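Omission of a single protein chain aside, the complex is shown with its protein chains in their original locations.
Naming follows writing order (A and B), and every chain is counted from residue 1.
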Amino acid sequence: MPKVPGLIKGLGVTAGILGKTLKNGADTVQYPHEKEAPPIRARGVIALHEENCTACMLCSRSCPDWCIYIEGHKQLAPARRAGGKPRQVNHLDRFDIDYALCMYCGICVEVCPFDALFWSPEYEYSEPKIADLLHDKAKLGEWMETVPEAPELEAGAGK
Amino acid sequence: MLAQLAAEFPDFWPEWSIPYWLMSILRVVGGLVAVLLPAGGIVYLFLFKMMSFMQSRLGPMEAGPYGSMQLLAEVGKWMQKEDLAPENADLRIYRMAPLIVLVSTFLLIVVVPFGPQAWFTNFETGIFYALAVGSVSVLGILIAGWSSANKYSLLGGLRAGGQLIAYELPMVLATLGVVIQAESMNLNRIIEVQNTGEIFGIGWFGNPFIITQFVGFLIFMIAVQAELTQAPFDMPIAESELVSGYMTEYSGFRFLIFFIAEFATAGVFSFIAAALFLGGWGVPFEWFGWDNLGDVAWWMNFVGPVIMFTKMFALVGVIMWVRFSYPRFREDQLQTFAWKVLIPLALANTAVTAILKVVL
Partner (left out) sequence: MTLTDRQQLSYIASQAADARLNVELETEGMTLNIGPQHPATHGTLRIICRLDGEQVVWAEPVAGYMHRGYEKLTEVRTFPQVTTLVNRIDWLGSFANEVPFILAAEKLMEIEAPPRAQVIRTILFELSRIANVSLFLGDLGVQMGAITPVFLAFRDREYILNLIEGATGGRFHPNFDRIGGLKDDLPKGWIEETRGAVKKLEQFCDTIDDLLFGNEIFQSRMRGIGIIPADIATDYGLSGANARASGIDWDLRRDQDIPLSYDLADWKVWTHPDGDSWARCWIRLQETRESCKIVTQLLDQIPAGPVMTKVPRIIKVPEGEAWVSTENPLGEMGYYVVSKGGLGPFRVKIRSASFNNISIVPWALKGVYVPDVITILASLYFILGDIDR
């Protein structure tokens, strides 16, 4: 068979894709109308489980661009057992993440020793004003609902 | 009732019974439609939809059903934009340039016939005129490139000048073969010859010159592609090299005029190609028992434009298909291709046509 000139072949390729798009629909997703589900591990937004946080500041210190702001104070909590001494606990006053600065590296989630921070694949939280990207404690707590279970691991994963 | 009306129609609407002023208005409106409708149709059908589908996406979908109003939205956007001009630009001709390009398109449409009587003007030397005014757009482009006071524009304008001049020649020579075969320069006569002619005694589908003048047709279409500065001949506006060539500094509605002119010219050149090579507005006259142009039924004035538009869109479809598939030549390769390949080929085609015309 003689070699098909590349010019003709090129026309064939584009026509082929045209036909495929007409038959099977496009490969694109019409975003606001239909949405793709991001993978479970997708780093969309950081959720805060407030009860677990002890204001230890590890996340804030390990953040490469210092976008986590934490304030807390020590207070006395009622004793666990009746008649015991009141415990001293750290109470979280402020926990802000500035998503305008965040690099989505995930180091804060990783270093948290008390499982207070989680990744959620939610991504629709853009704001017209850059100041609104500073999510406070309450807003970060709301994201907790969207946090999925950690995925199962591939065969052969060991500890 | 309808049949009776149809039978009587030519009697109360022969050409000479329409007053001159009405005819003039009809022709001006028709001219606008014949330029702007193809431009809009081409942009939507090919630039928005066909290109997107070839890249496995859908193109604009939000404005109107299936994004059909997108062009209007774009026009609205361009109209709102500020009409910028560089400080050092030669303002008067800088502003004039897009209009010159558009005017050349309107001048071209004048000779295109859409039916036995549905023409704007019926020059005896129609095709000669078309080729002559087709080059007017070069002036506009050169002016735009020169007056923008921008190095990219200047390079783009000069490239466009060189390219359009180089490809004018094969276009003329390719047309020559048709003119020799049809023995006329009148576009309506050329269409008549194609639809009454026969090939080796088989006359049932006429003699569209795409068959006998296939080489000429190819050369003509390549030249049209270059004349329209579509890829693979789009180096005057080569966006990756010259930003946007001669259009770099234009914004707002002046850019819009360039944009419309680009696609309207694509439509008009395809009209001319359809008239020259595909039998124009006509159907083979034998089908309805017509002998010559005078016999053609009145309703061809209405069916003709439809046929013409169909053929035009088919041709533009091919032009755009090539545009979306190929990378572009380099400037010197383009010139080499024109002067060393196309022109000798076109000359040979003309010579062979002439010899065969005399012999047969």
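Going forward, contacts are C-beta pairs under 8 Å (C-beta built on N, C-alpha and C of every residue); 3 or more make two chains touch, one makes a residue touch a chain.
Quick caveat: nothing in here was measured; it's all calculated off a predicted structure.
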Which residue, A:G72, A:G106 or A:G141, contacts the hidden chain when the whole complex is considered?
A:G106
Can you say which of A:D27, A:D115 or A:D132 touches the chain missing from this structure?
A:D27
From the listed residues B:L155, B:A266 or B:L315, report the one that touches the chain absent from this view.
B:L155
Interface with the undisplayed chain - residues on chain B
51, 54-57, 151-152, 155, 231-232, 234-235, 238-243, 324-333
Name, in rising order, the residues on chain A that touch the hidden chain in the full complex.
5-7, 9-10, 12-14, 17, 27-28, 38-43, 62, 64, 103-107, 110, 119, 151-159
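Just so we're on the same page, only the chains that are shown with their structure count from here on.
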Using mean CA coordinates as chain centres, what's the gap between chain A and chain B in Å?
55
Under the stated contact criterion, what part of chain A meets chain B in this complex?
7, 10-11, 13-15, 17-18, 20-22, 26-28, 30
Listed in rising order, chain B residues that touch chain A in their complex are 50, 52-58, 61, 321-322, 324-326
